[in-house]
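Of the protein chains in this complex, one is absent; all others appear in place.
Chain nomenclature is as follows: A and B, assigned in order of appearance, with residue numbering initiated at 1 for each chain independently.
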Amino acid sequence: MDNEGRQGLRLISPPLIFAIAMLAAPLLMVVAFSFWTQNYLDIDRTLSLANYTEAWTKPIYQTLMFRSLRISVLVTIVTVLSAFPIAYYLSFHVHRRKALWLFLITIPFWTSYLLRVFLWKVILGYNGVLNSALLWVGIIDEPMTFLLYNANAVVLTLAHAWAPFAILPIFVALEKIDRSLLEAAEDLGDGPVRRFFRVTLPLAMPGVIAATLIVLIPTVGDFITPRLVGGTDGLMISNMIQIQFGKANNAPLGAALAVSSMAIIASVSLLLYLTGKKLGGKVE
Amino acid sequence: MHLLPEVLSDMTSPEAQPIINLTGVTKYFGTFHALKGIDANIKEGEFFSLLGPSGCGKTTLLRMIAGFEDPSDGTIVIGGKSMAGISANQRPTNMVFQSYAIFPHLNVAENVGYGLKKGKLSKQAQLAEVEKALEMVDLVGYGTRAAHELSGGQRQRVALARALVMRPKVVLLDEPLSALDKNLRDQMQVELRRLQQSLGITFILVTHDQEEALIMSDRIAVMFEGKIAQLATPEELYRRPISRRVASFIGVMNFLEARVTGSGEAGLQLDIPALGQVEVSHDHLPEGLNPQDIHTIGIRPEMLTVLYDGDQGAERIAQAQVVGTSYYGDMTYYSVLLPGHTEEVTISMRNTAGRSILNVGSTVSVGWGADSIVLFE
Partner (left out) sequence: MKRNRSPKWLAFYAVAYMVFLYAPVVLLPMFAFNDATVIAFPLSAFTTKWFDVLWNTPALHLAVKNSLLVGVSAAVLSTILGACAARATARYRFPLKRGILGFIMLPMVLPEIILAVALLVLLKQLGLPLSLWTVVGGHVLICVPFSIAILTSAFNGLDQSLEEASQDLGESRWGTFQRVTLPLVMPGIISSLLISFTISLDEFIIAFFLTGTDVTLPVYIWSQLRFPTKLPSVMALGSILLALSVILLILAEWFRRRSAHKQGADASATGGFV
């Protein structure tokens, strides 16, 4: 290896060693744990698939896993679909001070995530902001109960939480589209709707795929939102993982659950990524 | 531009010793063979150019002289000292970069004086040197200007002053004029040449523009694909190019089939089917070639003359048919067809008074001579 190679490796070694110690080692540890079993207070280190069997066959875990997937997919679809129009508006219809708009979009997300989720609880609650405002104004006679402590609340809260992470990649992809391509399409006879579906959308696909992945992956791992606004219907797999590592004191099972959910998410992401590649354009 | 008194006494004639010896310099980038054994001696005080198309290795060679790349093989000797293991900051060379590399966070004076900070000069002496350098490049009073306030031409001068203030043995210039517009470029070519001559410092220029190299250089090394094809003065390169490739790279050259039909005391007999027969002296034969190797001759457009009524004195005459004209104001370029030769031949004529522009299709007499013919394989 030449001099440049050696220098480069030397320079990258501090962050690399840190990542190996803080990322690779822990993750390997989790995988190892998933093959061990909890024997009351001790860890039995004989390799076994008991945890995985339990994780994949016990109904409660299956329910949670499917619900997590379902909610995550729903959140992703809702978030990306609602983010697209605003990204489009910003890219194509805002001509001055785009930076300011972007900045304004990101401000809400630099508040404490915890607080934001909590605030949605405050907004959607039985005695919360929305109900009390509507009561006060007289639109409803009784507070609405379907707003909080269910899967809907989780979807709404997460769609709000991940909004900028969905908006930004789509915006960047839209900005990259050469406007003269649209003019050419118009020149060749396409109206605005056809232009959108034949030119804009395909070219924006890489951004849409990126947004989808950016929202989907962390959503599965979020336990705060389900805990605060999900009620019993809205509990997700991550809450179970947290419980296993906490109260239930069954770290190996928690590890198996964690590895399983990671495997599922990884497969889903890979599927999305490959579909995205087929639909055209590079995904960064 | 003003002469530095200290430099006047240093001025040496271009016949002085080599200040740079390149021996067998080779460079690989991975498996890519960028330089294939460069041998050259650059004389002290000369304006030396490395000329060639992009990718020929000229910039790589320059950077190796500067010390930013190490040779895979071969030696580089500057001022009698081998440069092996000597890093760029210790070499007696200074470079003017293609992008000028003006430090954006420093003003003009701080840029020019950057390299002096490590030296032994007092602050006042440093300021004085900076002033002198700015004077040399006609930027007096620009010391406090910010970097982003400078135009392209001004940045180039600052880069030059910054290199000159260090009093290097060799100044290296990496396509310094390519970013400037045409007028400014023409002006700078003349100014750079004059500056170099008044200072007497060795300049090595890298360029892909053959006109630029011809105007500015004492000697030029024409490079193709990692090798020096020919190292000679501009005149020699133009009049006696060593190969068809060099000939086409420098200026325009007409190529015609030819054979040597005989050899005698006076010279070689040439048969050029398109033009006729002629005798050329033996020194026309390129080094390393035998008379039977010759299959082509070259003749520059300005060495062919369209004969108007009353023109006399042409050594030889051939007939041709005009098939195209390009009018440039002071010159007209004619494309003509010679008998038995399918490719068009270019003739350049100065539009002096009394010369009308010929019509396409007209038949003309073309004058030519032996001396201007170049022999090729």
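One rule holds for everything that comes next: a residue touches a chain if its C-beta (ideal position, glycine included) is under 8 Å from a C-beta of that chain, and two chains touch if they have at least 3 such contacts.
The structure displayed is predicted, hence computed values, not measured ones.
Engineer: Which one, B:Ala66, B:Val108 or B:Val374, makes contact with the chain that was left out?
Structural biologist: In the complete complex, the chain left out is touched by residue B:Ala66.
Engineer: Considering the complete complex, identify which of A:Val122, A:Ile177 or A:Ile264 is in touch with the unshown chain.
Structural biologist: In the full complex, the listed residue that touches the missing chain is A:Val122.
Engineer: Residues on chain B that touch the omitted chain in the whole complex?
Structural biologist: 66-68, 87-90, 93-95, 97-99, 101, 103-105, 114-115, 118-119, 148, 162-163, 166
Engineer: In the whole complex, what residues of chain A lie against the chain that is missing from view?
Structural biologist: These residues touch the chain not displayed: 1, 4-9, 11-16, 18-19, 22-27, 29-30, 33, 82, 85-86, 88-90, 92-93, 95, 98-99, 102-108, 110-116, 118-120, 122-123, 127-129, 131-133, 135-136, 160, 163, 168-169, 171-172, 175, 179, 183, 213, 217-218, 220-224, 228, 238, 241-242, 245, 251, 254-255, 258, 262.
To be clear about the criterion, only the chains that are shown with their structure count from here on.
Engineer: Need the CA-centroid distance for the pair chain A / chain B, whole Å please.
Structural biologist: 61
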